[in-house]
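Some notes on the structure that comes next.
With one protein chain removed, the remaining protein chains of the complex are shown where they sit.
Think of it as A and B in the order they're written, each chain with its own count starting at 1.
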Amino acid sequence: MTKKATALYVLRLSLTLFLITALVAAALAGVNGITAPRIAAEKERKTQAAIEKVLPGGGTLVDPGSYDNQGGLVSRVFASDAGYAVEVAPTGFDGAITMMVGVSRDGKVLDISIISHTETAGLGAVAAADTPDGESFRAQFRGLSGELSVKKDGGTVDQLSGATVTSRGVTRGVSAALKCVASLG
Amino acid sequence: MTTYVQTLLGILISALLTENFILVKFYGICPFMGVSKKIDTALGMGMAVTFVMAIASAACWAVYNLILVKLNLQYMQTVAFILVIAAIVQVVEMFLKKAVPSLYKALGIYLPLITTNCAVLGAALVNVQKGYDFLQSVFFGACGGLGFTLAIVLFASVRERVEKADCPACFKGFPITLISAGLLALAFMGFSGLKLF
Partner (left out) sequence: MNFRKQFFEGLLTKNPVTVQLLGMCSTLAITTSLFNGLGMGISVTIILICSNVLISALRRVIPSQIRIAAYIVIIAGFVTIVDLLLQAFLPELSQSLGVFIPLIVVNCIILGRAEAFASKNGVLASAVDGLCQGIGYTVALVVMSVLRELLGSGTFGGGLLGGGQGYTVIPDPYPAMKIVMPVGGFLTLGVVIAFSQWLVARIEKKNKKKEAAKV
């Protein structure tokens, strides 16, 4: 094969591959156009469900105005007559734990709900599970206020066995939510 | 700073033991079954996978965070990652052949198999899912590869003996191999309560 023919052949190979990739990309863009709004809506529904849980009977939600985002830990805050729902994303044992913390007007934790996480199944994941252990872990935050820490660090929060780092993460998230609400005045 | 080091140590322990890529997460079962007949080939495969996984994690992190996120094309991640991995495997193969022939001799035959090894793509996807930064991603890739190596070498030494064992005809071959792997996985479950802090 002459040099020119080889170059042409390589060009043809690259062009074919490029065309296939372009077609795939176009198809994906089309599908994404249909699914993206639905995926976003699904995520929003989950957030709403979490707010509903931590801030029961809260009435209409309003924007609380400017707040201190605690070094980026707080992503969103919703206010209502009953109090505030604060979305925080502290780091656990393994990646971020996205959770909703309900805080009453007088600065006490109403309830917490974990929206998504990637903690270890059977250990850290217990924090978010619908099991008696998980329920009691989350329930202990109710009514707490001020700066929180786990018992191992001299605080009041019972850490989950074998999942101190996860427990610490959740506790840090709750603390950040409380401080954030305090910054609202 | 301490928390950052803690995170890295957490990644090390989980990728190596408590969430071992093969025995707990089931990434890369095909090479685990295919290349675990002898200890030395298993070691070669393990090293090749570790090497590619560390590089691929770095490259996929860069592609995702510097290109896909900027262009709002996150949905292209699977397509982009598999192309990046295939390209890396090719480049690594060519580079080793030219630059480090001795290493190429040892790892060369395993490299083409790695493109379709789900451990490599798995590591890249998990890095995105967990939002690891660059250093954490590379570290996760390398540790995952070491975990893979640990499991495959241990298993190869078990398997050399199982081959000679007498078992019912219908269990010969893969069934008995899988059951031995199950016992190894059971042993690794002992690590699951392991905590560092």
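Just a few scattered comments:
One rule holds for everything that comes next: a residue touches a chain if its C-beta (ideal position, glycine included) is under 8 Å from a C-beta of that chain, and two chains touch if they have at least 3 such contacts.
Being a predicted model, the structure only gives us computed values, none of them experimental.
By the touch criterion stated above, the residues of subunit A touching the omitted chain are 12-13, 16-17, 20-21, 24, 27-28, 31-32, 34-36, 38-39, 42.
Where subunit B meets the omitted chain, the residues involved are 23-30, 33, 75-79, 82-83, 86, 115-118, 121-122, 125-126, 129, 168-179, 181-183, 185-186, 188-189.
Simple rule for what comes next: only the chains that are shown with their structure count from here on.
Taken together, the subunit B residues at the contact with subunit A in this complex read 3, 6-7, 10-11, 14, 18-19, 75-76, 79, 83, 129-132, 192-193, 195, 197. Of all residues in subunit A, those touching subunit B in their complex are 21, 24-25, 28, 32, 36, 91, 93-96, 118, 120, 122-123, 162-165.
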